[in-house]
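For this depiction, one protein chain was excluded, whereas all remaining protein chains were kept in their positions.
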Amino acid sequence: MAEQPSYPTALGASDPTTIRLLGTDLAADVMGEVGFGELAFWLATQERPTPGQVRVFEAVLAALADHGFTPTAIVTRLTYLSAPDSIQGALAAGLLGGGSRFLGVTEDTGRFLHDVLAGEEQLPAVDDAAGWDALALETVRAQRAAKRFVPGLGHHVHKEGDPRTPRLMQIAREEGQFGPHLALFEAIGRVHPQVLGRTLPLNGAGVCGAALADLGLPLPLLRGFALLARTAGLIGQLAEELRHPVANDIFLSVDLNNRSVAPDPWTDGTP
Amino acid sequence: MAEQPSYPTALGASDPTTIRLLGTDLAADVMGEVGFGELAFWLATQERPTPGQVRVFEAVLAALADHGFTPTAIVTRLTYLSAPDSIQGALAAGLLGGGSRFLGVTEDTGRFLHDVLAGEEQLPAVDDAAGWDALALETVRAQRAAKRFVPGLGHHVHKEGDPRTPRLMQIAREEGQFGPHLALFEAIGRVHPQVLGRTLPLNGAGVCGAALADLGLPLPLLRGFALLARTAGLIGQLAEELRHPVANDIFLSVDLNNRSVAPDPWTDGTP
Amino acid sequence: MAEQPSYPTALGASDPTTIRLLGTDLAADVMGEVGFGELAFWLATQERPTPGQVRVFEAVLAALADHGFTPTAIVTRLTYLSAPDSIQGALAAGLLGGGSRFLGVTEDTGRFLHDVLAGEEQLPAVDDAAGWDALALETVRAQRAAKRFVPGLGHHVHKEGDPRTPRLMQIAREEGQFGPHLALFEAIGRVHPQVLGRTLPLNGAGVCGAALADLGLPLPLLRGFALLARTAGLIGQLAEELRHPVANDIFLSVDLNNRSVAPDPWTDGTP
Partner (left out) sequence: MAEQPSYPTALGASDPTTIRLLGTDLAADVMGEVGFGELAFWLATQERPTPGQVRVFEAVLAALADHGFTPTAIVTRLTYLSAPDSIQGALAAGLLGGGSRFLGVTEDTGRFLHDVLAGEEQLPAVDDAAGWDALALETVRAQRAAKRFVPGLGHHVHKEGDPRTPRLMQIAREEGQFGPHLALFEAIGRVHPQVLGRTLPLNGAGVCGAALADLGLPLPLLRGFALLARTAGLIGQLAEELRHPVANDIFLSVDLNNRSVAPDPWTDGTP
């Protein structure tokens, strides 16, 4: 290759006396001035968020940081048990569980709502509940007709209502960040019993996806914000494991209860 | 095994109507009330930090979030290029570079200072510069006699001084969080030329380790906080890669400049 | 929970004097008796493969082990540079690039062929070239009509033909392992110019997917076998990096050629 390419970036850059980040002086104008949630938002969008946006964003991160003994938390603890020399490995292993099933609902809900909104020529005003109800009804009916779930509807524990959902909507309203994604999601919560014949809660991870989309954060990275929140949670899990370890008990509860069975040859039914 | 063990935790716990985290009601008392840096601190220590602690902690996270095209940033971008279906994989791959060489200085400095302080029966008052200078001199001499480096001393770019170092010390002083680790580190900065015969800068990643130790955060997890900061930075790298991609150019600049050489058999000199 | 569950497995189990694996005595009947490719096949299917199956399987693994400076190889080298204390981290980071784009063609091709075959009531005999050509023609036409690519068709370097493809077909024929997936793939290679109007090579990674499917290996894990092969390749990359390092040069070629640009605020077009 004849020529050396160059690599543009608006992120970190250093010279002997200064460190710049996003067009600002890191030491003078970021350190001590910008909170961590604010910085994470800014890094993702390359635009400094308003205080209201930061409050909603940090409420989302709080909602997703830790849910106790999830598979990701167990994985981080077991990996630390097995390889205590590598904190980065224990955290990375936990994050790898942040895929379609457990963390996916945030992303799926945000994208789903976005796709519905993108298909409309004109949206109701944010406070036009009847307008949103009409769109929500059409949306839920279309999903049902296609035999598809509505992402973000239902929760295996909080069957009567996920406490994060009304709280996040309230915060978004207080901060003027309640936009069309949240409005549509809220309306789905009101109208779906007419179509489905039973009442399901609006999932807290789902409402987070709606809020992140209303904040204008990159849809392809919604899962990334759940992972950022979870990184803080996994550090908490490790800090607890250091002093009140459970990983070895978990390991033994599996290993000592193994039951040896005969091999079961794979037959995949290919012709 | 006869009995099913139970697994204690002070972290997340749910029942049908409530989610609790660290002994508080997540929806009512954490969401909208607690910033993300504050929450990460609280999760790690199980004690809610003061506003002053939070400001210093978030300044540290800002200092460590992104340094441009580091190996970890390149790794995250290349992994996304290769496996765009898995955001969690791209982030995890980047974090795996957070080991002894690039992120280690934060942890090494914190631990080193802690070990020196733990070996003293009585410490100088925080503002007793002469007292800290004496301890620092003894410390630097002992390291030199043992032919060991002083962690956190020196920087390959900021040879005249890392701009993060005085700024973080200033913030820690403003918030009453300037403790013995920072005091000793600062004194090392003053006295080391007497011993080493040349003046080296106090590294910004090193001063972060000193500040985290003064905040009382878990020493075995100092690397974890650098990784948390870096997670936000890597999301920024991905967000930029989505719109201004460079990973394929990086890949091609290596692949197209490969030079085929003959195999070179391994001989490890074992007898 | 009242009762402790038990966990069935046909894989490894130990008692004080014996280790069993897949219903056999590991020390007596596996070690020294079973090759590593053979063992990997056996672990995946829980049925010991024939020598002919092993030869085809190991030919596939050889075909996929290393392709020089791929993104995964670069990632493993950069991660080792950054965290030399963690070999497992460097290997894991490299494997995380084994997703849809670079390693996916093996899996995609195997699945695609399988789906076509599963939709047929009666398949041609393996040596009935005309019968396969007819099915292949129908298949390529259907993909074209749906504006979809045929997985495994085309290669960005081996435009005149991937040398692995005829070789793997020959080995499969020699060993009596040339089944319907390979037969259909070969026929696609013959007939696609009639439909597409130009001649594309059958990709070597694609033919590996066809061969793995004909071997009866689990379709949902086809990517796993590519990753197994790649693990050996990445160890080779690390062994070379230890003695002939290039990672720091790669890092510097990016970092020193960074070009600072102004932030570009994200606007995702959401309403």
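A few comments on the model shown:
Letters A, B and C mark the chains in the order given here, with residues in each chain numbered from 1 onward.
We take it that a contact is a pair of C-beta atoms (placed from the backbone, for glycine too) under 8 Å apart; a residue touches a chain by one contact, two chains touch by 3 or more.
These figures come from a predicted structure and were not determined experimentally.
One chain is not depicted; across the entire complex it touches A, B, C.
Here the missing chain is touched by one residue of A:75, A:150 or A:183, and it is A:75. Checked against the hidden chain, the listed residues A:44, A:90 or A:234 yield one contact partner: A:90. Touch with the hidden chain on the side of chain A covers residues 1, 3-4, 68-72, 74-75, 78-79, 81-86, 89-90, 92-93, 96-103, 239, 243-244, 246-247, 250-251, 253-255, 258, 261, 264, 266.
Taking the whole complex into account, chain C touches the unshown chain at residues 1, 4-5, 7-19, 21, 25-28, 30-32, 34-37, 39-40, 43-46, 55, 57-59, 61-63, 65-69, 73, 86-89, 91-93, 95-99, 103, 157-161, 163-164, 166-168, 170-171, 174, 204, 218, 220-221, 223-225, 227-229, 231-233, 235-240, 242, 244, 246, 249-250, 252-253, 256-257. Hidden from this view is one chain, which touches chain B at 4-10, 13, 20, 22-23, 44-47, 83, 85-86, 88-89, 92, 96, 114, 117-118, 120, 123, 180-181, 213-214, 216-219, 253-254, 257-271.
By definition in this document, only the chains that are shown with their structure count from here on.
Relative to chain C, the most remote chain by averaged C-alpha coordinates is B. Annotation: the chain A:chain C pair of sequence copies touches via predominantly the same residues, more than half of the used numbers being shared.
Separating the centre of chain A from that of chain B, both taken as means of CA atoms, is a distance of 24 Å.
Taken residue by residue, chain C touches two or more other chains at 4, 83, 85-86, 89, 92, 96, 253-254, 258, 261, 264, 266, whereas all remaining positions touch fewer.
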